[in-house]
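A single protein chain has been omitted; all remaining protein chains appear in their positions.
For chain A:
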Amino acid sequence: MGYWIVTYRRGLDLEELRACLAEIGAHLVEGAEPIPLSDQELSIEITTERGALDRIEAIDGVQGVFPSSDMSTF
């Protein structure tokens, strides 16, 4: 399982998105909240297998899936 950031259009209900993700075996990260990116777009962090990304992108209202990559202190 890896961490990813899903961007989706405003208007897509979060519970609806959660349900769609669950069908694919993906889940919202505990404590993650929707982050506004623009007037039309929100994002939220999820966990899923890399192989499920295409199916997540196919969810109506999902606009993109980006990695939530590990960072280090400098």
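Here is the rule we go by: a contact is a pair of C-beta atoms (placed from the backbone, for glycine too) under 8 Å apart; a residue touches a chain by one contact, two chains touch by 3 or more; residues count from 1.
Keep this in mind: contacts and distances are computed from a predicted model.
J.: What is the missing chain called in its UniProt entry, if the choices are "Acetyl-CoA carboxylase biotin carboxyl carrier protein subunit", "ABC transporter permease", "Serine/threonine protein kinase" or "Peptidase S8 and S53"?
T.: "Peptidase S8 and S53"
J.: May I ask you to list the residues on chain A that touch the chain which is not drawn?
T.: With respect to the unshown chain, the touching residues of chain A are 3-5, 7, 29-33, 35-37, 43, 45, 64-74.
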